[in-house]
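A single protein chain has been removed from this complex, and every other one stays in its place.
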Amino acid sequence: MNLVFSWDWLPLLGKGTLVTFELTVISIFMGFFLGILLSLGRVYGNRLAYLVSSFYVQVFRGTPMLTQLFILYFGLPTIGIMLPPFLAAIIGMGLNSGAYQAEYFRGSIQAIKGGQMMAARALGMSQWQAIRRIILPQALRLAIPSWSNELIYLLKYSSIAYMIQVPELMFQGKRISSKTFLTFEVFLVVALIYLVVVMILSRLLGTLEHKVKIPGLGVKGRASL
Amino acid sequence: MDRLMVVWNAFPALLGGLAITVELALAFLGLGLALGILLALSRIYGNRFLASIASAFEQVFRGIPAIVFLFLFYFGSAQIGLNLSAFSAAILAMGLRSSAYQSQIFRGAIQSISSGQMMAARALGMNLYKAARHIILPQALRFSIAPWTNEYAGVLKDTSLCYAIGVTEIMRQGRYIVARTFGNSLLIYILIAIIYFILVYAGNRFFSFLEARLRIPGFETKGERTERI
Partner (left out) sequence: MANNVTLRIEDLHKSYGALEVLKGVSVDINKGESKVIIGPSGTGKSTLLRCINRLTQPDSGRVWLDGVEVTDRKVDINRVRATIGMVFQDFNLFSHLRILGNVRIGPMEVKGMEKKEATELAMEELRRVGLADKADAYPAELSGGQQQRASIARALAMDPKLILFDEPTSALDPELIGEVLEVMINLAREGMTMLVVSHEMGFARSVADEIIFLENGVILEAGPPDQLFVHPKHKRTAEFLNKITELYGETSK
């Protein structure tokens, strides 16, 4: 096997990696706020909130992210909405991630014993105060492992955004490979970059989890990375 | 309405794509299952060398985006003289990838079985193989159903990525139809989304049913796993 490599590829790949980071960070935060809204609606809201939240979550988890991106980028123009690639990507990834994060938060909210809410209400806190001061701080901590998982997932799946013309890492890889015809080698480097980034990120998130740990606020067997 | 006519005419092609989608999913899951069990057993019961190879394999296959693997296997196969079709390259790439995730599922399930079970089995005189086969695996399989449902859904949705290397699964069929009929992209892609949704939903229902059927009274099955793995 004859493998060729060139240092010239790196600047372009570096640019692409930056865009990958942008995509990931913006989407995870969009998903975060959306997820909290949806999970609170599902657990504490009225029947309508419950139905809307459940429906949303089922739809976005039941269909591929690629299809969602295609609907946003190729489909919407037919009704006159033209989204630029980056915007379409973060909207799609954000909406998608919101559905998953909603489920993680729902799970962690429900894992907190009912006694916490009872004690808060017994003190005279309103439901909103209780949610804000007692339930959410615990639920968010409990959800950290799932959230870390989600962050890494988004980083990897941002790669499909190249198909809607977003200049992230995959896109740059394709660009270089179509110029040099060295598809295998180029993507080997791309793969390596993803691997290194993921490993570093996992390490960082693990330390974060450790730092924010509170004794007695247990995290029960979530999927590790 | 001629929009409806478009949908009607598109159907056969879409169904053809659907068939490929389902084939791909089954192949990925099948390969993933076989290899996944092996990896899980290697990590739990294997010697240090075996376990670390399995661990490294998992780290690599979970640390790189699926689409990169599709490209690597498809274009890389040419490098070593093995001219794989897009379809075969996809199965190899995604099957191996699924095995890394399924290994995690089985490992979790096996480890959640109390060590007393293995102890009792060995005390009876069973060797490792017998103990695994008759005592550990039957229980582990039950614990695996919930998270495996998650993997099923994930794999099914990931078949959409094979679009990128030219496999004519449902997304690519959709693209062809859109190209042929000019400007019905929203309709077609929404239709495709609905088809995926039905498949995922049906699968989830099936596995719930299976789990309920196999439930042993007094035996807690792990709750619904909702994470992407």
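The chains carry the letters A and B, assigned in the order they are written, with residues numbered from 1 in each.
Following the convention adopted for this analysis, a contact is a pair of C-beta atoms (placed from the backbone, for glycine too) under 8 Å apart; a residue touches a chain by one contact, two chains touch by 3 or more.
As the structure is a computational prediction, the values presented were derived from the model and not from experiment.
Of the chains on view, those touched by the hidden chain across the whole complex are A. Considering the whole complex, the residue from A:L18, A:M118 or A:I200 that touches the absent chain is A:M118. In the full complex, chain A contacts the hidden chain through residues 113, 115-116, 118-126, 129, 133-134, 137-138, 141, 214-217.
Rule of thumb we're sticking to: only the chains that are shown with their structure count from here on.
Distance between chain centres (mean CA atoms), chain A to chain B: 20 Å. Listed in rising order, the residues of chain B touching chain A in the complex are 59-60, 62-69, 71-72, 75-76, 78-80, 104, 108, 112, 147, 153, 157-158, 160-161, 163-164, 171, 174, 178, 183-187, 189-190, 192-193, 196-197, 200-201, 222, 225-229. Chain contact summary for the complex, chain A toward chain B: residues 1-2, 58-59, 61-68, 70-71, 74-79, 100, 103-104, 107, 146, 149-150, 153, 156-157, 159-160, 163, 170, 183-184, 187-188, 190-191, 194-195, 198-199, 221-225.
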